[in-house]
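One structure, as structure tokens, below. Some questions next.
Omission of a single protein chain aside, the complex is shown with its protein chains in their original locations.
Labels run A and B following the written order; every chain starts at residue 1.
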Amino acid sequence: MSSHASNVDPKTAELWDKSHYQHDVISTRTFGYFMYLLSDGMLFATLFAAYGVLSYQHSYFGGPTPADFVKPWYTFAQTMALFLSVLTYGLGMNALKHKNKSGVINGLLAAFVLGALFLALDIHDMTHLASLGITVATSGGMSAFIILTQVHATHIFFGLIWILVMMAQVLTKGFTTDVVGRLLTLRMFWHLQAIIWVFVYVFVYLWGYMS
Amino acid sequence: MQVKWRNNLKNGWRYAALAPILLLNGCAGNPYWIFDPKGLMADTNLFYLLVDVGVMGTIVGLTALLVVWFMWRYQKGKNRGKYDPAWSHSNTVEVVVWGIPIIAVGFLSYFAVTGTFEINPYNPTVITNHLKPASDPVEVDVIATDWQWLFVYPQYHIAVANELVLPAHTPVFFRLTSTAVTTTFFIPQLVGMIDVMPGMRTKNALESNNTGEYQGIASDYAGAGTSWMTFKTKMLSSSDFGQWVQKVQQSPTSMTYTSFNNYADPYINVHHKVAYFSSVQDGLFDHVIDEVMNGKTWRIPPMMTENMVAYMQKQNAEHRD
Partner (left out) sequence: MLVDLAGGWNPMLGRLAWSQIPYDNPILAPLFVAVVIGAILVLGLITYYGKWTYLWKEWLTTVDHKKLGVMYILIGLVMLFRGFIDGLMIRTQQAWAVGSHSSGVFGALHGYLTPFHFGQVYSAHGVIMILLAATPLLVGFMNIIVPIQIGARDMAYPYLNALGLWLTAAAGALIMISLFVGDFAHNGWFGYAPIFELQYSPGVGVDYWIWTMELVALGTTLGGINILATIIKMRAPGMTWGRLPIFVWATLSANVIALTSFPALQVALALVAADRYLGAHFFTAGLGGNLMLYTNLFWIWGHPEVYFVILPAFGMMSEIFPTFSEKPLFGYITMVLASMAIAGVSWLVWLHHFFTMGAGPYVNSAFSVATMLVGIPTGVKVFNWAFTMYRGRLTFNAAMLWAIGALFLLLIGGLTGMMLAVPAINYMVHNSVFVVAHFHSMLLVIVYAIFASVIYWFPKVFGFKVDEFWAKTMFWLFSAGTALVFVPMYMLGFMGMTRRLDYVFNTVWHPYLLVMEFGIAVYMLSVLAFFALLYVSIRDHAKNQVGADAWGTSRSLEWLTHSPVPFYNFAVLPHISARDEVAWRRDNGIDHVQPDHYEDIHMPNNTGVAIILGGLTFVLGFALVWRIWWLCAFSLLAIIALVIYRSFKGDPGYIITAAELEEMEKEAIRREAQVGKQRHQAGGGVLGEAIAYERSDLPPLASRPSSSVGLDHRS
């Protein structure tokens, strides 16, 4: 057994790189961003765990439960808004393949409008709850419900800012490596938020409505 | 009987292993509470401690010797051992270095699991499997406040603050809760720790055949008064215990839901004050849990966290001492 785990002949070995070895910038960045999204997924997993622990009957402490105020069709409208937003973003990315600037801008704009619609519906929902006197201070169960849904909404809010920034960058800078890389990472971000919304919709809204 | 052979084994090990310690402290009594158990639960804990230390101590000790030997043998320039600059793999050695820990962990896992069931605070089989029909278990409800202990004896309708009195040769079953924050109930020579949490009920149990006085401790940080939140545990013979119950039943003060409300205000028990209550309103324990779950808290005066001297003067002036 060789002490160096090497079968390379030192007489002919290549000692220094001659192949103009380059690191792929976009691949490195999207990979890193993918890892950030993993940690974001862990963040939501922890929140879901907290919600799971705090969604027993005694967690609501005799107060209102999601079954009392969740309107499945209202939330379904939010779901559709977010899904269509992701779809239009995807169409924009399709246009990116053809270096079609206006296609990208239109896709991003539609994604922004639909995302903003989602957020507006969410804010309306929360103010409605507040008008009923339901806040995070109502009970442990309501704390978990509101914080989980609003952490997701906060992600959507920052995603919307990011979409605006990207529209400005596409317009001013064109498709540079930086901009394309960011468009791809933003796509991952936007998709992940939609995926997490599936869980929020099913496990928080629908399950809460039925139990 | 199982417990018996274990005791024999244990005594043998104990005096072998602890000889130096016992020599050091022979006259003053054994200060090593963990090595000087006086109850079934603590006994069992010590047995598992000795098994674990026996197995792991052998492995760790031999490994340490091996390392020292290598250090001596292969020191540079001494030429005691052969130098083999390429040697970095051996299947035999790999099997051994993985095998030893796997076997040790497998062996200890068996003991870990059996031990967990034997001293499970909710149903300790070392006690429950040997329950004698003659001796009725004593029940004690433990309520921890900021920063006192209240021991309620529902069978006798009495309560004692900051002192636990129990009959020997009798199983004792505890229910525990707290009014304010989390702490831990611990009597080193009798029974291991169990958390005491507000709005919740935990359980513990002990049995001891040794009369005497043992230290009880609040072993989890609960705020300013934690260090003074200690209590003496007195193990009495059953006749002494009967007399003690009668004595307490004649004390002037009683404990109701209302008086508990005052009692539970934050209080640092610097002088280890003990109080007896001749009667206790029924269901106090469950009442406290309900109150806490409904959001009741006993607020801590900010002064108590900042300036203890001033607070103690205030506490004295209010005749709560």
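By our rule, contacts are C-beta pairs under 8 Å (C-beta built on N, C-alpha and C of every residue); 3 or more make two chains touch, one makes a residue touch a chain.
Just so we're clear, the structure is a prediction, and the values are computed from it rather than from any experiment.
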item	value
Where the unshown chain meets chain A, residue by residue	3-6, 8, 10-11, 13-21, 23-24, 27-29, 31-32, 35-36, 38-40, 42-43, 45-47, 49-50, 53-54, 58-61, 63, 135-137, 139-144, 147, 161, 165, 168-169, 172, 178, 182
Interface with the undisplayed chain - residues on chain B	28, 31-35, 42, 44-46, 48-49, 52-53, 56-57, 59-60, 63-64, 66-67, 70-71, 74-77, 81-90, 93-94, 96-98, 100-102, 104-105, 108-109, 111-113, 115-123, 180-182, 184, 186, 188-189, 192-195, 197-200, 202-203, 215, 217-228, 230, 270, 292-297, 299-300, 302, 304-310, 312
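Operating definition for what follows: only the chains that are shown with their structure count from here on.
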item	value
Distance from the mean Cα position of chain B to that of chain A, given in whole angstrom	48
